[in-house]
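Below you'll find the structure I mean.
With one protein chain held back, the other chains of the complex are shown just where they sit.
The block that comes next holds chain A.
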Amino acid sequence: MNFNFKHEWIETNIGLMAVLTMLAISVGGLVEIAPLFFIDKTIEKVDGVRPYTPLEQRGRDIYTREGCYLCHSQMIRPFRDEKLRYGHYSLAAESQYDHPFQWGSKRTGPDLARVGAKYSNEWHVQHLIAPRSMVPESVMPNYPWLLSTPLDISDTAARMKALRKVGVPYSLTQAEYDANVVKFGETVARQLHIPDAQKNLLEQANFGNYDGDRSGISELDALIAYLQVLGTMVDFSKYTDDAFVKYR
């Protein structure tokens, strides 16, 4: 140090120290807290994004339990190569009901943000049980127990209540249900009603039969239901290619 700065100035002057301490904390607070007041403006106004149905949400729980996020991101960045491979870049709006979000930062496998409806259920079944039977060069582990493990649906409603606490609009009362009907339409609102959680889950699983096995509802049913909805909620053909530029 060429100029003669001394810590002693601060350390021996309690008034100066108090002022500088407050300044340091204020900057830290400003940078961390101020953006929270503007975050709504960065969430794109798009149609179609809804919370997950009970079955999809249980599939998402299995996705996180198995640690899929360790190898698969769910965040298509606005780069040309990613757009060409995966599709439209991910919007903040698309993960607004995700707790926790699955953006990730590590891609050992491909990004899954728009994997929904890209492959058939049958492919997902085979690929999750034995990935190399479908993709010979894959390094993904086998997940054979998902097909043989029955899905535990006993705590579905409790899990939805927990998500409701952190802001996901699952409805508990008639008033909340009515609000969801206005916001999402009646078909979706019914799926979001916590008192009907188990009934809705069974209905969707039995109708969809995602794992191709009618004998029961497996964890694979839930996981594939979740994978097949990823990135499919927004119809991008309704928006121009620069519709989301203004949010950044």
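Throughout what follows, contacts are C-beta pairs under 8 Å (C-beta built on N, C-alpha and C of every residue); 3 or more make two chains touch, one makes a residue touch a chain; residues count from 1.
Going forward, contacts and distances are computed from a predicted model.
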Seminar exercise, completed: Answer for the undisplayed chain, UniProt naming, from "Cbb3-type cytochrome c oxidase subunit", "Pyruvate synthase subunit PorA", "Predicted Zn-dependent protease or its inactivated homolog" or "Nitrate ABC transporter permease", is "Cbb3-type cytochrome c oxidase subunit"
Seminar exercise, completed: In the whole complex, of A:G29, A:P78 or A:G167, the residue touching the missing chain would be A:P78
Seminar exercise, completed: Of A:E122, A:D152 or A:D178, the residue touching the omitted chain is A:E122
Exercise. What residues on chain A make contact with the chain left out of this view?
Worked result: 1-2, 8, 34-35, 37-38, 41, 77-80, 83-85, 87, 89, 117-123, 126-127, 133-136, 212, 235, 237, 240-242, 244-248
